[in-house]
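The next block holds one structure in the form of structure tokens; read it before the comments.
Missing here is one protein chain; the remaining ones are kept as they sit in the complex.
Moving on, here comes chain A:
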Amino acid sequence: MNEGLFPNIDWQDIIEATNETLYMTGISVVATFVLGILLGLVLFLTSKDNVWENRTINFIISAFVNIFRSIPFIILIVLLIPFTKAIVHTMIGENAALPALIIGAAPFYARLVEIGLREIDKGVIEAAKSMGARTGTIIWKVLLPESMPALVSGITVTAIALVGYTAMAGVIGAGGLGNLAYLDGYQRNHNDVTLVATIIILIIVFILQFIGDFVTSKLDKR
């Protein structure tokens, strides 16, 4: 196996690195989905002419989201080192990457959620109100179901970005395919390792895109 096309590849390492990448992506996608929807809902509901209209809260969340969305991810990791150390107690391994991944992706996704919610017909929300629905019912039975295709296509885009972020996080020690490609592929000049890592990342991205598109089209009854 080690001869031929891929002389430097240790498939055991590859599998391990793939698992680490999938682990980091999976956990951060789930956390981003929940956190992003929460932030997006607050952004939407506190905006003008909405149920919880509140300029102060809207301004603060909006500013927070904009700032964290604008910081380049590699800088964000560095900025968050003290925070990460405080909660994960290490800078090495997959878990060390999670805070930066989530804090980098959730604000981005929150904006996508807010855009999706704003696309809901105001009349439908009004109809629910006119039936005597409480705000919780409107959130669970109108806002989330009616914006679900946008929420799913948004999380697909975000998940793909997160795969890229995990690779970057790998470079500074977080493990995964990025880490393998950097340490083994680049630093030891094993181009075949870099190539295999790239192909696996591409496959992951294609699968995510396919699942996202499929679910979105199933959900969209418009």
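The rule is short, and it goes like this: a residue touches a chain if its C-beta (ideal position, glycine included) is under 8 Å from a C-beta of that chain, and two chains touch if they have at least 3 such contacts; residues count from 1.
Methods note: contacts and distances are computed from a predicted model.
> Pick from "4Fe-4S dicluster domain-containing protein", "Methionine ABC transporter ATP-binding protein", "PDGLE domain-containing protein" or "Lipid-transfer protein" the UniProt protein name of the chain that isn't shown here.
Of "4Fe-4S dicluster domain-containing protein", "Methionine ABC transporter ATP-binding protein", "PDGLE domain-containing protein" or "Lipid-transfer protein", the absent chain's UniProt record names it "Methionine ABC transporter ATP-binding protein".
> Which of these, A:Ile74, A:Met148, A:Leu195 or A:Val215, touches the one chain of the complex that we don't see?
Of these options, the touching residue for the absent chain is A:Met148.
> Tell me which of A:His89, A:Arg188 or A:Arg222 is the one touching the absent chain.
Considering the complete complex, A:Arg222 is the one touching the chain left out.
> Contact with the hidden chain only, please: which chain A residues?
121, 123-124, 126-134, 137, 141-142, 145-146, 148, 219, 221-222
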